[in-house]
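The chains shown are only part of the set, and none of them has been moved.
Naming follows writing order (A and B), and every chain is counted from residue 1.
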Amino acid sequence: MSTARVAILGASGYVGRELAALVAQHPELHLAACMGARAGITPEPPELPVDLAIEPLDLDRLDGVDAVFVCTPHGHAAPLVQEALHRGCRVVDLSADFRLRDPELYAATYGVEHPCPELLEEAVYGLTEHARGQLATARLCANPGCYPTSILVPLLPLLDAGLLGEGPIISDSKSGVSGAGQAPGRRNVFGAVAENFLAYGVGTHRHAPEIAQVAGTDRVVFVPHLLPMFRGMLSTLYVSPAPGIDADAVRNYLAERYRDEPFVRVFDRGQPETNRVARTNQCHIGVAAVGSQVVITSAIDNLGKGAAGQALQNLNAMLGLPEGLGLR
Amino acid sequence: MSTARVAILGASGYVGRELAALVAQHPELHLAACMGARAGITPEPPELPVDLAIEPLDLDRLDGVDAVFVCTPHGHAAPLVQEALHRGCRVVDLSADFRLRDPELYAATYGVEHPCPELLEEAVYGLTEHARGQLATARLCANPGCYPTSILVPLLPLLDAGLLGEGPIISDSKSGVSGAGQAPGRRNVFGAVAENFLAYGVGTHRHAPEIAQVAGTDRVVFVPHLLPMFRGMLSTLYVSPAPGIDADAVRNYLAERYRDEPFVRVFDRGQPETNRVARTNQCHIGVAAVGSQVVITSAIDNLGKGAAGQALQNLNAMLGLPEGLGLR
């Protein structure tokens, strides 16, 4: 197959620029167009430095484009997705617009009617390691949220295999501030982040319904926290194992499940650190016993496996390319 | 009562210097002696800037001293405590040496025989709001660990009142790096802390037995994490309420229990942030419902209410001074 032409819509945010940098270095993709609301503005701060010429949104420029990454805010993404599909592009949507299957749940969670519910059914939820069978033929991939990714990678196999007992599944999750986007606000100004730590969105975060839907259970108790750093995410899961199951069994099962996966590593011992996965598409997982609970820590880069990295992994799968191409 | 003369043993560490700064500003205490292993060395980095003349350890200088803070590492503290008591001083020990009542548990936890087990019984565990009755007549106060303080302030009243149901009590706790002390090491070098986050001591941290002893239960599942910041600590507790109890009932009970306490604040709504309690002796508490769990976040300054601040609060109580004197 010849090089695929790729466009990024919403390229001026952290995630869009991260994607642009990845695509620019990808051996089989050509970055045909970067469009965004803040056209022409030199993006800052860069982190993954790449000189981008961001142009105003002009969907006619999608003609001849094979694949589109949509990185705009939720609500704005769905109409762009629809238009891109209409023009024959394959689409990975990094917004929340196609993650929830139920349009009423979407409306309740995001406070707006879903702009194109008729597309919800065909959207494939792109937790790549659990979706690649469907991705090969998908037109539309809903890229998972960062928190759900960090939680579901270790959790889904355990639920599927029946290794968990009764009771709540706690996920105490912590994110670097890049997850809040680059628009300056009360929450991400330096003086409010540095030398500070807090829980936020307790009981109200929009990733909770997404986690419940994919996990197939309401038992997950999810509390997000804000770290005084830019990139990185770590979820600490507390689960009661099923009778006869202990931490070693959980660890061994996860290690076996992900043995051939290049982007998931289950530690024999010790705990992951977020700076070991920064600027990669990796998910590192540690498992230990503490009292009655099995404690699982799961580290990703929220902009990597939690957003742009997984989006590229998904597009690779959709295009029939080696899934890890252009990724670390 | 005339001004009390105070000495600090182990004054060159973060906690010792924090205490020195507090004592220096206290209207009823006189800082009679600062002794430490690193005598004469200008302490760095300061944080609470105060010019200290640190002298070598010389216990004869305790003559005429009314009260002693011991800030040396565990194992080294107990003999100093014994000597200070022998000379008629009242002692607040900030090491772990008198926190655990059982010398065998101490040996198993800290890897050394307890140097003076005969003093264990009289030591008062100084979680001030729960110990002041005993403190008035105590010769020796064992100052609580930082993690236990952040956890036990919200937890003890709930356990005492029977507001909790069955099942594990999760404490996902996060600390600034000052908790690791100022001796440079692999764990606290800038490049290992900044832009990084991790769990550590999972299942092995020495504060777990202390928590279990004071809480009177092995149900607490405690996992500490290291934050990329200097001072501050936040514990996120996940508890199953007793039948008929919900998050509002938990919040109201805690608010009522601590209504007259100047150093504990239970929020009507919202969650605490560590920078609101930095450089204070405050503990801020938020309560919310998430799924089946009541989630409690508890923020302290690990060097404040988690160490030096509470130590001074305890000494105030032991000396019959207003408990908040010299504290914010």
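FYI, contacts are C-beta pairs under 8 Å (C-beta built on N, C-alpha and C of every residue); 3 or more make two chains touch, one makes a residue touch a chain.
Here the structure is a predicted model, which means the values were calculated and not measured.
Count of copies in the whole complex in this file: 4, from one repeated sequence with 2 chains shown in place.
Just so it is clear, only the chains that are shown with their structure count from here on.
For the pair subunit A and subunit B, the distance between C-alpha centroids works out to 39 Å. Residues 167-168, 170, 172, 174, 176, 194-200, 202-203, 218-223, 225, 227-232, 234, 236, 238, 240, 271-275, 278, 286, 288-293, 295, 297, 299 of subunit A are the ones that touch subunit B when the two sit in their complex.
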